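What you see is the complex with one protein chain gone and the rest in place.
The block that comes next holds chain A.
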Amino acid sequence: MASDGGSSSLQLPCVFSPKSRQYLAVCAQDGRLRIWNTDSKTINQEYVPSAHLSATCTCIAWGPCRTVKEGPQRKKRKSEAVQVEEKADLLAMGTAAGSVLLYSTAKGTLHCSLVSLEHAGVNCVHWHPEDSVLYSGSDDTNIVEWDLQSGKMRSKWKADRAAVTSLCVSPDGKLLLSAGHVIKMWDLDTKELYRKFTGHSTAVTTLRFATTRPPDSNGLYFVSGAAHDRLISVWQVREDGKDKNSVVSFTLTDEPRHVDLVPSNSKEEAVRLAVVCQDGQLHLFEHFLNGPCKKPFSPSCSVQMADTRESPMPIPMLAAVLGRDSRSVLLAYGNHLQPVIEQVVSNSTFSEITNLWAQMMKTVKTPVVNTKSKVLVPGLPGHQAPLKGSHLEKASEKRKKDTKEMSIAEQLGEIDLSATSSEKVKASLQTDNYAVLLVQGLESNDADILNKVLQTRKEMVIKKTVARLPLSAVLPLVKELTNRLQGHPFAGILMVRWLKAVLMHHTSYLASLPDLVTELGVLYHMIESRVKMFHKLTKLHGKLYLLMTNMVSEVDHTAKLVYEDGEWD
């Protein structure tokens, strides 16, 4: 219901594909999954998991990149798989309805759906790095292990007393972290509890392994973030099992929403962490993990996006991933429906980037919908409906420019150009809007809407609006215009334009009405009674005109013709 719309605490998943970062999967407020290409900044695919908002997507996880070998349903794709070797393909989505959907970006359709018997909402999904196994944690406090080859549930166990909100499999695939209010570490071979970490008082939303070392070497660390907690905690898995508290914490400005992490493989390598907070800020951390540290760390760099108007408004960050080298960050910001994706490379440290970004914010580009993108309509999976063609043509010019990464100078130069072109697009859209608005206004007799529409002065807009008007709305419009024609001529002149447009455009329809005379009789009489005085009014106007022009010209006091009597005598 509409009252639900106000809750902004809803976390919308927004995830970059692993390794090459080629795609960004975003599930927006409208319940659709959109996959954006990060290179071309265009929509690659669009998919509606369910017509019903109850079954919206709650979490997304990209499957590991690999060449696929087994599985009867994938044989078809084998030839393709050779070329797209390193591409991320499968995407697992957990829905609030309790099912896990596997979506294939290569095929552009739903791959399969994993449905459990309970309908408790899935909170998190995580892929096993090597085997074709998927883990999901749900509201009913269970962790489910899915076998992707058969599409069946392999095992299921109760993990917590509260709902399982986060999962993470260790890089070597032997351990699984799960969290409700308590973080638990499970041995995946035996499905037995290995360790337990207490400390968070609210639901843990983020779990990530920070190092890739075996658990019995004192070198295994992981990070966690919880709801309403302005901290990222780092935990050490110690040999002796005396791991009561977190060893290190990083301070944030708000609760973490999206965390990306580059794990360290050796003691000499620092862990790099990028955290996007609820308030839209990005914080970057760099730290060598070597034992406990009492003081919480503040970020090495914080970034807040803003537009560069007179009074800058902050633009919320959605997700950020760190590049392979330490200098690049891939960012997604704006809103979930149309995120802006930008790769930022710096020659120096991060703190200098902030200034740079402030300039770039002027060119917040609107992403473009690709012609090739698919939209799947709910109901039959795989059923396709074409996107509306109208705005694609408009967009095509812009797309050519956007396909390549622009330098800042180019982007700045683009501002003026884009301002005019966007205005054009707006004007052409307006007529369509007006027709819809007008029908709505006529249906509900809404004075505000009708005033807004009927007081347009542009001839073109009137014509187009009338042309797009459905037939059922023609007579109500004529009636409304009849009401508005009586009154002051200033208002009347605008209404006459509308009336003319209606009569011109719908002549044959109106003439075919059997009760045309009764329908338009009132209008006819009204106009006739008004026009009756035309003759007299014109005369009065002439009189007044003469007098007034004389008055104005009276300034000239010299006589045009002077008779001088008596000279000829």
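Please note the rule applied: a residue touches a chain if its C-beta (ideal position, glycine included) is under 8 Å from a C-beta of that chain, and two chains touch if they have at least 3 such contacts; residues count from 1.
In this text, contacts and distances are computed from a predicted model.
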Open item on the list: I want to check something: the complex is missing a chain, and I'd like its UniProt protein name from "Peptidase M14 domain-containing protein", "Dynein light chain roadblock", "U3 small nucleolar RNA-associated protein 15 homolog" or "Phosphoribulokinase".
Closed with: "U3 small nucleolar RNA-associated protein 15 homolog"
Task: Identified contact with the non-displayed chain, of A:Glu130, A:Glu443 or A:Glu459 - done: A:Glu443
Task: Touch criterion as defined above, residue of A:Leu193, A:Cys293 or A:Leu537 at the omitted chain - done: A:Leu537
- [ ] Pick out the residues on chain A that sit against the missing chain.
- [x] 1-3, 5-7, 52, 54, 119-120, 439-441, 443-448, 483, 485-490, 492-493, 496-497, 499-500, 503-504, 507, 510-518, 520-521, 523-525, 527-534, 536-538, 540-541, 543-545, 547-548, 550-551, 554
